[in-house]
Structure formats: structure tokens, C-alpha cells
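Note that this complex is displayed minus one protein chain, with the remaining chains in position.
Order of writing sets the chain letters: A and B. Residues in each chain are counted from 1.
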Amino acid sequence: MRKPYVQRQRADWWLRNPAYRRYMLREATALPLLFYTLLLMSGLYQFTRGEAAFLGWLELLRNPWLLALHGVALAAALFHAVTWIALVPKILVIDTDRLRVSPTVVKRLHQVGAVVCNVGLLLLVLLLVGGGR
Amino acid sequence: MTETVTVRVQRYRPEEDQEPWAQSFEVPYSEDLSILDALNQIKDQQDPTLSHRWSCRMAICGSCGVMINGEPRLACKTFLRDYRGKDALEVRALDNFPIERDLVSDISGFIDHLETVQPWLIRSDEQPVSAGAYRQTPEQMQRYAAFSQCINCGLCYAACPQFGRDPAFLGPAALTLAQRYNLDSRDEGASQRMNWLNAEAGVWSCTFVGYCSQVCPKDVDPAAAINQGKVASDINYAVNLFNILRGKDDA
Partner (left out) sequence: MNAGDAPDIRALQADIVIVGGGGAGLRAAIAAAEANPQLDILLLSKVYPMRSHTVAAEGGCAGVIQLHDSLDAHFDDTVSGGDWLCDQDVVDYFVHHATEENLRLEHWGCPWSRKADGSINVRAFGGMKIERTWFAADKTGFHILHTLFQTSLKYPSIRRCDEYFCTDLLLEDGACAGVQAIDMRNGTHTLIAASAVILATGGAARVYRYNTNGGIVTGDGMALAYRQGVALRDMEFVQYHPTGLPGSGILITEAARGEGGVLTNSDGYRYLQDYGLGPETPLGEACNKYMELGPRDRLSQAFWHEAKAGRALATSRGEAVNLDLRHLGEARINERLPFIRDLARTYVNVDAVHEPIPVRPTAHYTMGGIQTDRHTATALPGLFAVGECASVGLHGANRLGSNSLAELSVFGRVAGEQAAARASQGPAVDPRRLLARAQDNAAGWESLREARGGEHLATIRDEMARAMEDGAGIFRLPGQMQQTCAKIAELKGRYRELGLVDRSRVFNTEWLNAIELGNLLDVAEAMAHAALARKESRGSHQRIEDFPERDDAQFLRHSLVYRAADTPRLDWQDVVITRSQPAERHYGAAGQQESKP
């Protein structure tokens, strides 16, 4: 008689194949970013608690471990952005009878957009910092 | 002496076994022997009780999907030569499906999903055949061409951890099929199919692992189709919201 064997997904499924490991890596880029957000928020909190607290927080930032973590967060963000933008043309297909944008253009627009936003933010920060002096 | 290759084949005999096990066979090596040929040789000459599905042996009927060294593949489009020098060659039933017997999976759930998405041309005004063909330019056809190449082999379901977690997820091929019709310039059924795309088991269950597209033997790119479906679902949501805000909640 029939007795189908039901295969249960194993807890370690994501370790068993390079494609899954890459996927998990991309998902894991969220962790350094989470850390970075928490850090910023704690900075904001210290700021509300007065100058001494904020200076203490700034001091903390010089910790080499934290510096390294910043590096990791940056790398993770870049990795995520690059892999994401590479996939965009497949998802955002603009191809109708009235309007057609080639996949390469969609991709370039995203790349340009990313660069413009980042450079813009940087300039804004520099401007604010400069103006503050 | 002719070179032989050891193939480890998963066996599961429902009347005797509690769970699957592996059996090794020696097969004479040849450059153009496919894994399917090897399985057929084993069945003909060594163990007639081995069960597997096959028919066309030219990668178009979609019968022969199996796991080969952990990857979902068509047995008829994979060759012994690709595994020469590797220490093992292991053939198992597709992941994520119940195993009926040996290499035969129970794919009925997958077929049900295909049937769910209303995969036929829907028109508000069905024209009589005497009116001739609907016009469709090669460019318009190109928009859904890749998504219409699916042979329903199920490899992408074996590759999809989301389907593995929850068999109710409509999954790559079914969602791609919906998208195939949604993108067809002759079709007007996208809003009906939106019910399935938007549903719990629809596009939003996909976390974009992307492995489905890698294993697809026909370059269908189901991951792209599903995520295009997400964009369509977003737009649909926005439009509905807009209409509701304007007081037209019949949308």
C-alpha cells in the first residue's frame, strides 16, 4: 500500500548548499546594519542626557573594536546594495507598448541614484559639520 | 577492463521500509551516458525493482527530476562525465516532496498549485475564431517568452526552502505561470489572478532566495517572475488604496 515518506526540512538546511549559504549571507547583512542603527540611537540618547554623556559616547566610538564593526557594517551595506542593484533589472521591468527602458539603463539609473544619494548625504554632513564650527 | 562509476541511488519501498536508504551500483563509464541512461541500465540489468520516472529523454517532458549530489537536476540532461573524478555520485528523490517510492516523488501538490492560478487566457470579449488571430508583435511576445518555457519539472520546488517549510506556498513555477499570462498582451485576467498572487501563499511568501532560477533547466527565471509579481501586487495595492481613499471602495 501507499505510504509516502514525508521529507521534513532540516534545521540546518541553509548550511547544505552554497546557494543557500550565499542567500543567508545576504540576509545576514541585516545584522551589522541593526548594530549600527542601535549605536546611532544610543548616541542620540546620550545627546539628550547632556554634553558629558555625549562626549563619553564619542570616546567610545574610538574603540578599535567598534571601528572594526563600522568597517563590517559598511562592507555589508555595500554588498547588499551591489547584489540588490544587480537584481533590480530583472524585477523592475519597464517594457510596455508606450514605454521601454532597457534593463541596463534601469540598472545604471539605480547605480547612479545610489552614488548620488550617498555623495549628497556626505556633502550634507560635511556642510553641517563645517557650518557648526 | 572498462572503467566503472559507482552510483549511490536512494531507495524507499513503502511496503518494506520505514525510511529511505542508499544502494550502490556499478555502471560502466561512457562519455555520453546520462544519469537517466545509467538508471535505465541499472533497472534493465541489475535491479528491476528500481523505480523512477522518465519519458522523452530530451529534457522537454519534465518527468525525470532528481537530486544529483544534492542539486535538483534533470537526470536526462546530466551526464556521468560531469562527475568524473568526484568521489561520489548520489541520486535521490527531489527534496521537499513526499517520496512515493525510490526516486518517484508525489508531485500532486505542485500540480494543484499550477491549476490554482487560472493559467489560461482570460478575455472580456472572446472573439470568434473567424475574426482571425489576435495580433501580437515579436516584442510583445518577448515579454512573456521565457516564462512560457516551463516544463513543470518541479526542480525549482526542490530548490525552494520556502516551499520546503510550507507546502501551501504556490511556489516558483505556479507563480511564474500566472505571470506568463499576466504579461501576455492578449490576456485580460491579471486582476482575477491577483487574488492568488496577493494571498498568503502567493508572491509575498517568497524571500528571494533565488536558487530556483539557478536550477531551472529551461532558463525560465522563476525568481524574476515572482518578484515582478511583487511589484505588480504593490501597484495593485496602491491603486486599491487610492480608490478607497477617494471613496470608490468597489475596487
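Here is the rule we use: contacts are C-beta pairs under 8 Å (C-beta built on N, C-alpha and C of every residue); 3 or more make two chains touch, one makes a residue touch a chain.
Not measured: the values here are computed from a predicted model.
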Of B:Q23, B:N152 or B:N236, the one touching the omitted chain in the full complex: B:N152
Touch residues of chain B, complete complex, unshown partner: 13-15, 31-32, 43-45, 47-49, 51-63, 77, 100-102, 104, 106-108, 111, 115, 118-121, 126-127, 129-130, 132-138, 140-141, 144-145, 148-149, 151-152, 177, 181, 184, 186-187
Residues from chain A at the interface with the omitted partner, ascending: 1-3
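Simple rule for what comes next: only the chains that are shown with their structure count from here on.
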Chain A partner contacts - residues on chain B that touch it in the complex: 12, 14-15, 19-20, 70-71, 95-100, 106, 140, 143, 159, 161, 164-165, 185, 207-211, 214, 221, 223-224, 227-228, 230-231
Chain A - residues contacting chain B, complex: 1-7, 9, 13-14, 16-17, 19-20, 23, 27, 87, 90-93, 95, 97
